[in-house]
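Of the protein chains in this complex, one is absent; all others appear in place.
Presenting chain A:
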Amino acid sequence: MAKSLKTIHQFTGVMQFMQRGLDSETKKQLEEEEKKIISKEHWFLDLPELKEKETFIIEERSFLPCEDLLYGRMSFKGFNPEVEKLMIQMNSRYKTEEIEEEDNAMEADVSDEEMARRYETLVGTIGKKFLKKRERRALQNTDEAENGPHGPSKAKKMFLKPQD
């Protein structure tokens, strides 16, 4: 009686809605059976396991890093000044010594003197930013004192007609 009950229990256990009721033992059993079926059906290659070895070799398909080739555009005797400038720039990547020389020889867009002249006027304007209000007024007063009562402060506000 007890035996037949168990078989019934197993049988009903297969049904979807009875799955919850399965105890852990039968679950394990079912899983094992399933695994057996799967492993029987699967084919596999009877090969020794591949061993991953760390290689110290890097493959490189390009000649560029091997032979330190130059840039492919060239111009001689000033035929194309743009390319000549580019040649110096591209070909000096490997040679640090030449770069230093170039830096010295490079023409500056703004000369030192011009830069100094520019900054001369800037010193005052930027300096104002960091002054306190009281100090600023004091500065203005001294300016006015220098330029007289109707100094440039009034002239500044006026619209200046451009000369043709």
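In this section, a residue touches a chain if its C-beta (ideal position, glycine included) is under 8 Å from a C-beta of that chain, and two chains touch if they have at least 3 such contacts; residues count from 1.
The rule is simple: contacts and distances are computed from a predicted model.
Q: Can you work out the missing subunit's protein name as recorded in UniProt? Choose among "Gaa1-like protein", "Exportin-4", "Ribosomal RNA-processing protein 40" or "serine C-palmitoyltransferase".
A: "Ribosomal RNA-processing protein 40"
Q: Which is it among A:25, A:67, A:120 or A:164 that touches the chain not included here?
A: Residue touching the absent chain, from the options given: A:67.
Q: For the chain left off this view, which of A:57, A:110 or A:158 is in contact with it?
A: That would be A:57, which touches the missing chain.
Q: Mind pulling the chain A residues that touch the left-out chain?
A: With respect to the unshown chain, the touching residues of chain A are 53-80, 83, 86, 90-91, 94.
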